[in-house]
Each structure stands twice: as C-alpha cells, then as structure tokens.
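All protein chains but one are shown at their positions in the complex.
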C-alpha cells in the first residue's frame, strides 16, 4: 500500500482506537434504545450521560446544557434558525462574519430569504474580526452574534472573549461555531460569555455523524428536528448511542492531551512554515502569524492553481486541501481567502496543511520537498508566471 | 449476566456483526472526508456509492434519488417541511394520519403554526386508512399526502399502493414513512407511486444515527440542513461514512433474508398471539389480524397499566414496550391506540412485543408464562378489576 | 429511573387488598391519566386511630409504590396525624421520584384524603383541613417547558 501522509486534519481526523473500542459494545451488546424503560437500556443511558458530563466539564457548563446532534452543520443550523425564531419579536437582525463556514453562511441566507437581516462582518488581512466593526454593526434589533471560534481554512482564532463581553453588555445572544477549536483550544463558556456553541466529534478524533450544541440554560429555543421526546424534547430522533459514547471518549482524550499536542503541533507547524516561506519564492502565509490553530498552515503560492497542486501532492501520497473540503468541486475560490483580501488568482493557489499529533518531522520534510518541486513544475506551465517573468525581464532591461 | 429476551425490535435492533465489520475500516483506516479530492478518500466515496446503489436497487429507484440523513426523524422532517415550502404556491394543505410517528405529527404541528393546514385522517379499528376517507379529505390545494408504510405500534400495513395511485391520479405528492417497513417488507417506489420515502438503519440491524430519504427525480425540494455541498447540495454536513457503509451492509442482508425472516417471524408471532389470546382472559389483539408487520404483536390487557407490566417483565429479563419507546415517560396513552378506538384505560394497558430473526420458541414460551403470571398479579391489585369482578358477581346474582 | 425504595415497594407492595366493611373508602385518579388509586381505611371510632389500611392501584410503578408507601405511613396514626402525611413525605420516604412521576405522590395523598372524607361523611364529622376531594386529580404538567 502507498504510504499516506495525512495533512488534512481540519477536514476530518482519524478515529482513535480507544474511541472505537468504547463504541463497539454499543453495536452488538448494549444495542437498546435509550428511551426504553427496561434495564437492558441502562448502559446506553449511562454512556450518554457520561459523554454529556465530559463535554460539560470541558466547557465549564452544566450537563443539562449539552444537546447531542448529528454534527457541526446541524448544530449551526439549529442555533441560528431557532434563535431567529425565538427572538424574532425582539428583533430580526443577526451579525456574523464573512469567513464563517457554509453551515453558517447558507443558514444566514436561508434566514435572509425569510425576513431576517444578516450583517456579514469583514475581517482584517489576518482574518480577525475587528471589535470596532462589530460595535458599528450592532443595532437595537440585533438578536444574535455568531462568530466562529477559529477559522477552518486559515486557522485564525477570533477574539471570542471580547466579542462575548460585548454581546453580554448589549444583551445580545452570542453563538460560536467551535467545530475547529473544541478539543484543540481551551474554552470556557462562562469566561467567554458564550450562549451557544457548536462542535463536531470527527474534528477531534471522534466518529463522523455526531456533534453537539451547547445551549445556555434559560434560552428559549425550539427544537430544530421535531418528533420524539429525546434530548429533553429539544432534539428528536433515536440517539446515535455508539457515536455519542465515542465522542465522549474522544473529548476525554483530546482534553487530556491538549497541552502536549498543541506544543508538539505548533513546533512542527512552525518548522513547516519556516521551510516553505524560505524555500518557495512568491509565497504568502495566510491567516494570523500567532493567533492561529496550532496545527494549521495555509499558503498561497502565486501563479499556480490549487487543485493541480493537490493532485500532484496526492500522487506522492500527501493529503492536503485547497479551500475547505466541502467546497471542493466548486469553481469559486474560497470565500475566506477573498475576505482577507487575496486577489482571485492568488486565492486559487492556496494550500491548507493541517497536522495531527501523529505527524512527524520526516513527513513534513518530505512534504516540503514535494511542494518545492511541484510548485516549480506548475509555474513552468503557468501563463501567469510567464507574464510575470517577462515583465520582470522588461523591468530589468529598463533599469 | 442476566439473560435478556429482547422483544423490542420495533424500538431498535441489534447491529449485525457483518455490519460492524464493514464499518470498522472506516474509523481508523479509511477515515478520509469523502468530499476531499485525494485518493485516500476514494474508499469513502466508493463505500457511500455502494450503499446508495444497494438502497436504490432495493426500492427500484435510481441511486441519484437516495439522500443520506441522520435517521428516520430527520427524513420525515425534511420531506414535510421542504415539500410544504417548495409547493406552497400551489397549495397549503397536507394530509396525513392520526397514527403517524411523532416525527410526522410534530412536524405537522410545526407547519400548522406556519400557515399550513394539516388533515389527520382517522383509521379504522384495525389501524387501516380508508381510501374513501382519504378521497373526501383531498382538496384542490392539497400538495402532499404522507401515510406511513407500516405503523410502529400496532404493526398495521397501510394500503400504500392504493394511496399512491390515488395521489398520482390527483397530482399530489406522496410521502411514506417506511421506517418500520423498509428492509422488512418488499417496497417498490414505482409500483406504489411513492415520491418520497423515509427510512432508518437502526430498525433493520444497522447502526443508529443514519437513514435516508428517497426523493423522486424532478421534485424541487430545498435542503433541510444548510451548509456544504454534500449529497448533491441537498444535505449539508460531513457524511457519517462508517454509518452509511453499515447501513448498506444491513440493507443488503435484510433484503437477502427478507422472505426467510418474514416466514420465521410470522410463525413465531402467530404462536405468541395464539397462546396469549387463549391463555390470558380479557385481552385484545391490537392492529390488523393479517395486514401487519410479521414481527409485531400488540396486546391490550384489560384492567392493568402498561408500565407496571413492563417493569415486571424487565425483572424477568424480557424487553417489551408500551406505546412507542420515544414517548415513554409521557403520561399520555398512545395516540395510536386511541385512534383505533381503544378507551383510555385499555390503551394504557397495552404491550408491544416485536420479534427478530433470533427470537426462539423457547423465549416466547417463557415470555407468555411470565405475562400470564404478571397480568394476574397486577389484576389482583387493580381497582378496575375489583369493580369488574363485583359487577359481574352482581349480574350473576341477578341472573 | 426509579430508586431502590420505589422498586422495593413496587415489587413487594405493602397492604395490597380490600377491607370489608371499611370505615372509609376513597378512589381517585382516572383512566385517562392512567392512574387510579383506591384506599380502604379501618378506623377506630373512639381513638380515631387508623388500625388498618389497604389499597388497590391501577397505574405505573410509581403509582403502586406511592400507594404502598402512603398506606405504610398512615397505618397506626390518628386521623390528625394522617392528615400531615403529604405527598412530599411519601416521596421522601421513597428516596424521591422522577419528575414526571411526582403526580403519583399527589394522587396517593389525595387517595388518603378521599378515604378520610368518606369516613367523615359517614360519621358526619368534620376533619380539620380536609375538603371534599376532587373526583379526580388533574394532571400536573411536566416539569420543563421549552
């Protein structure tokens, strides 16, 4: 089998063996429906309760504030649509940012088509939301601010505490899409004044198809999916018990190893960035130099297009991404890269590499060597590079 | 460990070992994001495509008409809300039945609060929808008929083909909640004129937290969960690849064993019904005598209440249900039993036993013996039984 | 879902049965809400001491257990003392009940009161603090509201 260097941990992660082990008994032994009264279902209820407590503890929340969902996208949809509906009598204005995940942006559009107004805040060239801009955007009828904890493409970590404080001061609800941050960065919902928080298990070495929404006690949100009385009547549908148990285990381990992994990944990532920036000319580092997820590196290589780069890396067994995974196949360049001010042709040439605790220095070295070679090759085929070289030659002649 | 006799297969089922085996590689080996371009994600795409084809073949549909969801509840929510929205300009009237699952009923209420009109058709005393009633309910502004394929409590199989034909004739869309029927009863969407169909993997020995919605080609339904471009832009969110692969395997096996299992379960179920009806006096069989799911038996034991019965059965290791699992903890008697005309006190005393291919005659015999003893005991404690006996004695004296 | 005490009183209910020619009988609840309790009291007319107490209950595990516990709590007590046996006392004695089952303990209190009322009517006495029982007890709404 071909060796694979997996550097796309922002797209999804490998499930830990301990997580799979924790899930297994819930398929063929403790397979009961957690809503049932009999004893046979007790392990399901206990398993779910344990996950709820683990997550609550991780966030400094109460376990009754954790609602299991199918993933980050559902959590985001729920938070926005239910808040809009519950607080429509107070106002119909929502503030979010231009660099949110599509799960937020498209839900925002859905609400706009239904009579809500959504402000999409710009960000600075590092991807940071500016508090001054946020302040300007707040109106008397603003009911919700939704700003992601960390961006999935460029890794920028937003000033969540300041935003939370401002939201609280103004009596506006605050939701954060922490799909990329939860389990990777320390988060405390009280310290940061977070009212709602979305997360997804498969971004922290847990299984796909399970996530949660934290909803602060007292918020009057309707359910998003209607039916049975599960999740204290707020989220209907037979619960994905193995998935929930797996998520609990994944969160437990992620928290225990957070500091160690952050340190390790930051070092390796910085090494990667240093090598690329010094060895590949006409390259830009996207995102914030310091306020960024410890495993995220995002480069823009001028004059080349990202998909070709990805395919060539793939032929070497290297998994990376250009834009976010969900929008692959789309012809638009990443909305995030455009929002931080990149011109189209440069936005098209971006490469995101996201490390895991298993990534080695040797893998990084191999990857950098491949990138150098491939970028050079693609530039030699690029009409944009040809034009650039020719105009530079002209200038040289003129000088 | 206590021996468990699991007779609650309508609530959820044991996952087949073959299904778990099919899922396992997708946790720790083929863990890629199916939206990614690199080769590493190819097995994910193939696994998903295989499931889509398996399901399509099972339904006589095209694989492009199968959309993966998080389960039956989401599928039901999606079908109803998206149809309502897409066809609102044509009309705002929806027809469903009084015996649907809460996933339909509560979504119906949700739509009623948003300006739609919903007719909840009555059923006859066996749980069958009457075509004459349906005809009467149809109006020029009716846009959707949603009738479940088979009822989850009493097992009655509805006249889906006739309903489908009528819907087609009148140019009305037809959705069926086949959560209890898919994988257990043969279904062909063209023969039955089904436009949308909901199903859930965990009801057919697949994993919890995954299901699908069949949407006939040409229907213009919006997505229910907004975000990335997954499922041809109709269902956002990173796909639950292991779950989808597991569902495929479960469907494959369910179809291969359908005839054999139906025969086996029907025989054993009929034996159970015969013994209970002849050995426990003042008992009623709920549902249709013949048109019922092959694994479903539902009894109403007069003068006793279902939860006490369940707990006492549980102490013997027998898992059954009273009403549907989702509504346990609720004080209301089952809406299904009320809809077939049972008075409250009898509706409260119902017991649903649903068999699997693993159920043995010996388990059934033990269960019947326990039921006889427990029903007798509970009746001896029941004021209703006391009144009944006294009034009978009076009558006897009078005679 | 139930405490051990509840399970014990459900599995081994105390004082199940009838009392022939009881001093007072009370039946509360209704089939709609799924619980019916009937309490029989044998009361010493001189001392007003509840000499015996039996019950029959149609209902869930909690209904049976609260009936059983309520009969235990009033047995041997005077009418006045029995009037102090509240639903809270019954719940505490059972180490608590799930929120959705609290109404069962109210029903048990009500059943005792109904039997005492019957006794009072028959003997044309007034019992301090006792009003005519509702023929059935209204459902108390589930705890949480979203």
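In order of appearance the chains are A, B and C, and numbering begins at 1 in each one.
What we mean here is this: a contact is a pair of C-beta atoms (placed from the backbone, for glycine too) under 8 Å apart; a residue touches a chain by one contact, two chains touch by 3 or more.
The structure presented is a predicted model; accordingly, all values stated were derived computationally and were not measured.
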Residue of A:193, A:335 or A:348 touching the missing chain in the full complex: A:348
Selected from B:61, B:105, B:221 or B:381 as touching the chain missing from the view: B:221
Subunit A residues that touch the omitted chain in the full complex: 303-305, 307-308, 311, 315, 329-331, 333, 343-345, 348, 380-384, 386
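One rule holds for everything that comes next: only the chains that are shown with their structure count from here on.
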Centroid distance [mean C-alpha coordinates] between subunit C and subunit B, Å: 39
Centroid distance [mean C-alpha coordinates] between subunit C and subunit A, Å: 56
Per-residue multi-chain contacts in subunit B, two or more chains: 307, 311, 329-330
Residues of subunit C whose C-beta touches two or more other chains: none
